[in-house]
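A single protein chain has been removed from this complex, and every other one stays in its place.
Moving on to chain A:
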Amino acid sequence: MDLFLQTLVNGILIGGILICLTIGFQLTFGVLHVIDFAVGGWTMLGGYTAYWLVTLAGIDPFISIFLVFALFLLIGRGLGPLIYHVRTSRYARPDLMALAFTFGIFLFMRGGALWLWSYNSRSVDSVLSGQFLSLGPVTIPLMRLSAFILAMMFSLGLFILLYRSRFGMAVRALAQNHDHAGLMGVDVKRVSAWVYGIYTALTASAGVLIATIYSVNPSVGIRYTLFAFFVAVLAGLGSVGGVLVAGLALGLLEAYVATYIGARYSLLIVFGTLYLVLLVAPKGVLGRGI
């Protein structure tokens, strides 16, 4: 029973990070209709930036996460028009072009990371490192709990932005129909660029949280790209709300499989579940489908 409860806590806390990782990815798909394969790259760069801020300036990751958010918001905002251009260009399949383009960005980031930091893993310490709460037989690492709370805060912030602001209204209008939104006076290019900025900022922030819990190296990007894609499909591509359910479900599924069946089989069962979901419910738990 103790192990069962500990696994429950482990799964929920990891689920929170996956939500932060995926929520921006969903937003980008919903608004720009781009499946961004650079998601793992942004995560990796966020982690490395936090590592730099800790080692060069001694800034705790739970403070530096806000600096990372701001920095990547600007980077993503700068790159946004380019993504928008590729997505709306007159290629035969602009969606595939955009996918290939983001995959190219990912490879560039990965190559750059290998060149800059070699393969060595870097971990980020915080004042909360190694501290924990003991609730009977269950240990709750404060670092993971804080990361979970921050991830929830970011998700809540995004919901408020989307449903309680004029910008959010414009974003939702774009998600419905770009042309109609344009006719209603929404600056489609500008809003799309900011959406891409918000996405990169959220994903890089998830990278900071991941670096505080695990470690970062140039190869982690592929793993988190897969996880983001899994959560997004399970949620229903484009459904920001579904991410909350799917993220927690994935966290719990992976934790229980690893504990009771074996970590060796967790990815196998997790991705087996993905295929099952696609067969039974192609629109995901709360989504509109691919």
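By our rule, a residue touches a chain if its C-beta (ideal position, glycine included) is under 8 Å from a C-beta of that chain, and two chains touch if they have at least 3 such contacts; residues count from 1.
We adopt the following convention: contacts and distances are computed from a predicted model.
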Identity of the absent chain, which is to be given by its UniProt protein name, from "L-serine dehydratase", "Thiol:disulfide interchange protein DsbE", "Acyl-CoA dehydrogenase" or "ABC transporter substrate-binding protein": "ABC transporter substrate-binding protein"
Residue of A:Ile65, A:Ala258 or A:Val277 in touch with the missing chain, whole complex considered: A:Ala258
Hidden partner chain, touching residue among A:Ala38, A:Val86, A:Ala151 or A:Val220: A:Val220
Residue of A:Thr7, A:Gln26, A:Thr43 or A:Ser205 in touch with the missing chain, whole complex considered: A:Thr7
Touch with the omitted chain, as defined above, among A:Leu32, A:Met143, A:Val186 or A:Val208: A:Met143
Touch residues of chain A, complete complex, unshown partner: 2-3, 6-7, 10, 14, 114, 118-123, 125, 129-130, 132, 134, 139, 141, 143-144, 213-215, 217-220, 223, 254-255, 258-259, 262-264, 266-267
